[in-house]
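One structure, as structure tokens, below. Some questions next.
A single protein chain has been omitted; all remaining protein chains appear in their positions.
Coming up: chain A.
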Amino acid sequence: MSTTETEGRIYDVAGQDWDELVKTVSESADERLVVNMGPQHPSTHGVLRLVLTLDGETVTEARTVIGYLHTGIEKNMEYRTWTQGVTFVTRMDYLAPIFNETAYCMGVEKLLGITDRIPDRAQAIRVLTMELTRISSHLVAIATFGMELGATTPMLFGFREREMVLDLMEYITGLRMNMAYVRPGGVSVDLPAGAVDKIGEFLKIMPGRIKEMRKLLDANPVYTRRTKDVAYLDLTGCMALGVTGPMLRAAGLPWDLRKSQPYCGYETYEFEVPTQNTCDVYGRYLVRVAEMEESLKIIEQALDRLSGPLKGGPVMIDDKKIGWPSQLALGPDGLGNSPDHIAHIMGSSMEALIHHFKLVTEGFRVPAGQAYASVESPRGELGAHVVSDGGTRPYRVHFRDPSFTNLQAVPATCEGGMVADVISAVASIDPVMGGVDR
């Protein structure tokens, strides 16, 4: 089938006689080929669609189409209380839910003016869970990337290790993903008994596992040939396109918000910001692996504090007008209400019941104004622009998701390269479509 359009002759492949098509195409001298990659394609990390114009094997134009996973999270949040918002934001970047929650909660806390009053134990738990999540997120990035290049072992290793992190998260929060664990004012529930030991075991196993991964990939000739000098994006390009995270650090700039604009007490932890100056896919891989090793250091320090000086401290702000009223308990089937608290509000105090009811159904009111809070997510700067009109619901919440911004680098990294390297380029950006489309 061929039609003549303004741009010239167009050949569609739509189930017709193949011989006939080849004959008509070979008659014309036009070599240009437009290929639609995605939105249902195993190498596009979800529902990303790429429209590639090819000249032989070379990509001359790469256009990105997004929006297939738009769920209206920002709009929905305007119809729910500030606390309920956490349940929405955790579903954006679903590989790094804790970061979404923390950025949002930090924004709300800034609006409430309570940033300094968040208990240290809650901050340490936030750091602990964030770094655990960073490891699991980077593991998925490396694992799926290996698979996309045809190496199934990194995929199996990566997901095996990630499962350990998800088990830990399930043990701590009650859920593997989308846990809505961080709340305005602190975290929803303290670490359960035995969590410190379990994380300690994980800390013993994990360095060896990362080494295994490094042995598989670092000097693997097939891997390096597919990644070195591929998808080059230098510092100027990163700055212009607003690219942050491992891509920026692989271009040589040690810009990490945990160091440069610390939050949640990161200034008190000792860790390095790994960088590379190769600006290519291999450099981004090395940065991610090194970041996992640094995260282990942070987890160890956080764990020492949680089992030492911060043991037994509160995990929610002492302000009863903000702190979530129910003391949660970890039941056999996930999180549940604490029986003591239920007995208190249902059996002994009418005022406690009213207070509980008001805070849960109506929520707390946040003074009018706007604030911007950002965290260093595994993919770069995750910012939350939070606007309140003084009510019990957000007036407007906007997320500056790093995947959304970094994905703009696809044309810059792919055009002029080989079509096979598009896979490497997209994988090294590590976009999560839930975060891109929100």
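Quick note on the criterion: a residue touches a chain if its C-beta (ideal position, glycine included) is under 8 Å from a C-beta of that chain, and two chains touch if they have at least 3 such contacts; residues count from 1.
Just so it is clear, contacts and distances are computed from a predicted model.
Visitor: For the complex's missing chain, which UniProt name, "Membrane protein", "Sarcosine oxidase subunit alpha", "Sulfate ABC transporter, ATPase subunit" or "NADH-quinone oxidoreductase subunit C"?
Guide: Of "Membrane protein", "Sarcosine oxidase subunit alpha", "Sulfate ABC transporter, ATPase subunit" or "NADH-quinone oxidoreductase subunit C", the absent chain's UniProt record names it "NADH-quinone oxidoreductase subunit C".
Visitor: Have a look at A:E131, A:E161, A:E294 or A:E381 and name the one touching the chain we're not showing.
Guide: With A:E131, A:E161, A:E294 or A:E381 as choices, the missing chain is touched by A:E381.
Visitor: Looking at the full complex, which residue from A:L112, A:L217, A:C264 or A:I429 touches the chain that isn't shown here?
Guide: With A:L112, A:L217, A:C264 or A:I429 as choices, the missing chain is touched by A:L112.
Visitor: Touching the left-out chain: which of A:V35, A:A368 or A:A420?
Guide: Going through A:V35, A:A368 or A:A420 one by one, A:A368 is the residue touching the chain not shown.
Visitor: If the missing chain were put back, which residues of chain A would it touch?
Guide: Listed in rising order, the touching residues are 66-67, 70, 72, 74-76, 78-79, 110-114, 239-244, 253, 255, 260-261, 319, 321-322, 361-362, 364-365, 367-372, 374, 381, 383, 385, 387, 389-393, 395-396, 398, 400, 404-405, 407-408, 437-438.
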